[in-house]
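Only a single protein chain was left out; the remaining protein chains are all shown in position.
Note that the chains take the letters A and B in the order they are written out, and that residue 1 is the start of every chain.
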Amino acid sequence: MAESLVLIEHDRQQVKRSSLHAITLAQQLGGEYELLVIGHVVNKISSSLVSLGATSVIVADDPALAEPLADRYATVIAEAVRKSGAKNILGTSSTFSKDILPRAAALLDAPMVTDVVAIEQMDGSISYRRPINAGSMFAKVKVEGERRVLTVRAAAFETPAANAAPCPIVRFDVDAESLPNGMRFISREERKSDRPDLTEARVVVSGGRPLKDKETFERLVGGLADALGGAIGATRAAVDAGMAPNDYQIGQTGKVVAPELYIALGISGAIQHLAGIKDSRIIVAINKDPDAPICQTATYFLVGDLYQIVPQLIESIRRA
Amino acid sequence: MDFAWSDQQRELLNAVGRFASQQLNYDVIENDREGIFNHEAWKKCGSFGIQGLPVPTEHGGLGMDPLTTVAALERLGYACKDNGLLFSINAHLWTAVTPLVYNGSEAQKKKYLPGLCNGTLIGGNAMSEPNSGSDAFSLTTTAIKKGSRYILNGSKIFVTNGPIADLLVVFATVDKTRGTDGISAFLVEKNSPGMNVARKLEKMGLRTSPMAEVFFENCEVPEENLLGKEGGGAFLFTRSMTWERGCILASAVGSMQRLLETCIRYANERKQGGQSIGKYQLVASKIVDMKVRVESSRHMLYYYGWLSGHRKSVYLEAAMTKLHIADCWVKCSEDAIQIHGGYGYMTEYEVERELRDAIASKLYSGTSEIQRNIVASMLGL
Partner (left out) sequence: MKILVPFKSVPDPNDATFAGEAASASKSVINPFDEIAIEEALRIRERGEATEIVGVTIGAPSVDEQIRAALAMGVDRAIRIDDARALDPYAVARILRAVVEKEAPHVVIMGKQAVDDDSNQVGQILAGLLGWPQATFVSSIEFLDNKTRARCTRETDAGLEVVELDLPAIITTDLRLNEPRYVSLPGLIRARRKPIEVLTCDQVGVNVRPLTTVLAVARPPKRPAGTRVESVEELITKLKQEAKVI
C-alpha cells in the first residue's frame, strides 16, 4: 500500500514541471508513492512519468475530466485515495491544486497544510513548516488524523531524479455518470507567449508602477527579459494600472517564483511582493530610491533612472 | 476623571484613521507644488462624514459632541498628510458650518446644511480686509438695505476656500456709526451678481488650500440670507472664533503625532558612527521634547472638547489651546527636519512641507499675539 499519492498537473499535453517537486516531499516522508494524472487523452503525459520512482502512475482518463472542474477532480482524487490507502495526498502549490485539493480534503475528512517548505521528523511525529503573513513569518504546524493533504512550494523542493526503473501505468476507471454535474467549463483565455512560464523560468524580470504604461513596460521589462531569455512578472500596482495581465502578478496573492536570477525594475519591495520572490537565488534591484526596502533584500542594487539604465543593460547583454 | 473612549468612539476614530490613510494621501507632493485643491478628496470626506461631524443629525450631520469631534479631527490629521485639505475642511467647519448651526434660521439650515455636510457644498468666510486683520471689527465693507435686498460693497482678503466656495459667510456693517453693533453676517452664494473672486493668492504653505481676495461691488444679497440678527455679526463672529480656536488645530495634534513616529522610526534606522542616531542624546532629547509637546497639546485639546461639550465657558481655554498647539506644531516640524538632516529638507521626504504648513497656525484665527492678549485679559492684566 502506498504511503503517498501525488497529484500531477499538466497543461496542453505537457507535465507542469513544477508539479513534480511534490514528489520530493513524498520521498522525504518515506514509503512508497503513486502518481495521479487526471484528464482526457493523457497517455503521453502518463508515460513521461514512469521513471520518477513511483510504484505506479494512476491514470483517470475520461471525456468528463477534460477540464479541471473542482467538483469532479476532487471526487476522483478522493476515490483514488480510498482505493490506494495513501496517507499523504500531495500537490505543488498552484491555482490548480489550491482549487481542487482542499475540496478533496473535505471529501476525505482530512486536514490540509498549504505551502509546505520543509518537514521535521521528531520522535516519530512530523511537523511542517509553512510561510504565513505574506511570508514574513514561518509557522511550524502538526496535524492529527489518519490522512492529510499537503501542498508544497515548488522552490523549496528539488525536482526528483527520473532514473528509476519504469513503473506500471494503472488505469483508474471513472464512472462518468456518478460524477458531480453542477459546474461547467465555458472558456479559457490563454495568452500565447514565446517567453518561458513564469514559475519555471530560470530568469524573471519584473516591473512596478514607475514603468508608467503598457508600452513602456513591454519595452523595458519585456526587452530585458528577452535579452536574458527570461519570463516577465509584475507587482500588484503594475497589474492594477493595466500595464501587465493578472497572471503576471508576483507576491502573496499572486505567483511565487524562485528563479536563479530575479531582476526588479522600479519595485519598492512591499512585503506582499517580497513574499513571492524571497527564494530567488540572485535578486537584482534597479530603483531610483536607495532606501527602498527591496535594496535590503536584493543581492545587488543599482540606483538610478530606469529609462537610462535598462536600455543600457539590454544593449550590454546583447553585445556580450 | 475618565480618560477612556467608549467602544463607539473608538470604532469611529479607527474608521476615520483607516479612511484617511487609504483615501486621501495621493498626489500630495504634486498638489502642494502646483497649489492644487484635491476636490475629489473633499467629496470623499463629505460622503465619509467628516464635514458633518458637529452638525445635528436632523440637518444631515452626525451630531457628535465636541470632544468626539476634535478627537476625530486629530485622527484625520494623523492619517491624512494633506494639511491644506484639512485646513480647508477646518475653515469650512468653523467659519461657515458652525455659524449656520448656531445662528441660521430653519430655512437657511434646511437649504445649506445637508450639502455642506455631505461634501457637495464648500463653505468659507470673508472677514479680514486689507486694513483690518486682527482688529477685525474695524471692517469697512458695507451692507445697505434696499427693499428686500442688501447691497454689499467692499473688499475682503485672505478668504480661505474663496476660489472654490459655494457659500461664503460675509461680514459687513449696516451702519458704520454703530461701530461693532453695526456688523452683520450674510450668506453669499457663489456667482452672486456683483461678487468677484479675484486672484488666487500664492502662499508659503497650506498650498493645497486655495485662498483668494474677494470684491463686492453692489453685490445683491436677498434679505433672507442675513445670518442671525442685523447687527448681530460681532457676537456671531466671536462665538464662531471661539469654536474655531479650540478646534482648528485638532488635526495639527495628529500631524505632530505622525511626525513624532516618523522621527522615531528614522532615528532607529539611521546609523552614524556605528549606532542608530537615536542613541545620541542630542537627537533623543529632541524626540522627547516632541513627545511632550504632542501629549500636552492633546490634553489641552481634549480638555477644551470636554469643557465645550459640558457647555462651560471656553473663551480662555480656546485661546490657550490654539496658542500652545501652534507653537508646538511649528517647533515639532522644525525639529523633525533637524533630525532628518539634509533629507528632511528634501521635498520627497514630506517633512519640510509640514513646517511650511505649520507656520500659518501662528497667524490664522487670530495670531499668537492676539491669543496671548486674550489670555492676559482673562487673567486680569
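Simple rule for what comes next: contacts are C-beta pairs under 8 Å (C-beta built on N, C-alpha and C of every residue); 3 or more make two chains touch, one makes a residue touch a chain.
Every value quoted in this text rests on a predicted model; they were computed, and no experiment measured them.
Q: Who touches the missing chain here, A:1, A:41, A:176 or A:317?
A: Answering carefully, the residue with contact to the hidden chain is A:317.
Q: Considering the whole complex, not just the chains shown, which residues of chain A touch the missing one?
A: 11, 69-71, 74, 94-96, 98-107, 111-115, 127, 131-145, 180, 182-191, 199, 203, 228, 236, 239-240, 245-247, 252-253, 255, 260-261, 272, 278, 281-285, 290, 295-303, 309, 312-313, 316-317, 320
Q: For chain B, enumerate the residues touching the unshown chain of the complex.
A: 4-5, 7-8, 10-19, 21-23, 44, 47-50, 52-53, 62, 74-75, 78-79, 254, 257, 261, 294, 298
Note that only the chains that are shown with their structure count from here on.
Q: What whole-number Å value describes the gap between the mean CA coordinates of chain A and chain B?
A: Chain A and chain B have C-alpha centres separated by 54 Å.
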